[in-house]
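One structure, pasted below without further comment.
A protein chain is absent from this complex, but the other protein chains hold their places.
Up next, chain A:
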Amino acid sequence: MKLEENRAPDPKEESMAGDRQEIMEIAMRAGHILLENGAEISRVEETIDRICRHYGIQSANSFVLSNGIFSTMGNQREEFFARVQHIPVSGAHLNRVAAVNQLSREIEEGKHTIADLERCLDDIENMPGKRNIVQIMASAVGSGAFCLFFGGDLLDSAAAFLSGMLLYVYILYGGYRLSRLVEHILGGALVTFLCMVFYHLGLGHNVSSMIIGSVIPMIPGVAFTNAIRDLTDGDYIAGSVRMMDTALVVLGIALGVGMMFTAYYRITGGNLL
């Protein structure tokens, strides 16, 4: 007994221990990127598991919430490792989700060494973002198209194009700093205000289509879709948190629009429609 405790550590086993730690770190980083950029919980858990299993870690366990990853490893043969990562909610970058997914596929096929993986994850994390102007124009085009879609004519669509554009300017240069509820209340109010101004300037005549179209870029599509997928996968905690987020955002938008309508009514004494 005593002899065994005091024996010098086997150098081979020692290096393996370092490797295991590194693999866990890499698996957690991959999970982090996935969760941060709008992947479902089951995909995050599966990816972490897959990476660990592929590189021979048997005792890895991970527990993933909508904003955190808890990961542990350790049994008689494998040393202990535990880490908690807090992952704040941020914008969805689905290209990174697709890239990590591809990477995890390639790992399964045995195409990557551990040293190689570190660099791949760096590359994914440093994927270039879209320039602000591109995002603003995307929001503008989306708003215009959806205004047309919800029964507006071309003039309404042009107004929605402008207000969708200004809405994203607000989101990118100020809105994101506010709390999520306030951000969307102000966003809804801003859009309603802009559409009313355009209406009075004679640009567009169907105010509802204009407002509906230009509010659409704020609709929390990622949170909603992921909430449903998490709930069906049995990840009830993350699912309900995301569903709550969706409900809050939609409520915020509706409140903003409603508040602006009330203000309009108070000031002009007449309903817009």
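By our rule, contacts are C-beta pairs under 8 Å (C-beta built on N, C-alpha and C of every residue); 3 or more make two chains touch, one makes a residue touch a chain; residues count from 1.
We adopt the following convention: contacts and distances are computed from a predicted model.
Visitor: Would you mind picking the UniProt name of the chain not drawn here, from "Threonine/serine exporter family protein", "Copper chaperone PCu(A)C", "Hydrogenase nickel incorporation protein HypB" or "CO or xanthine dehydrogenase, FAD-binding subunit"?
Guide: The record for the missing subunit names the protein "Threonine/serine exporter family protein".
Visitor: Would you mind spotting which of A:Ala82, A:Ile114 or A:Val134 touches the chain that isn't drawn?
Guide: A:Val134
Visitor: Can you list where chain A touches the absent chain?
Guide: 37-40, 43, 92-98, 101-102, 105, 129-130, 134-135, 138-139, 141-142, 145-146, 148-150, 208, 211-212, 215-217, 219, 221-222, 224-226, 228-229, 232, 250, 253-255, 257-258, 261-262, 265, 271, 273
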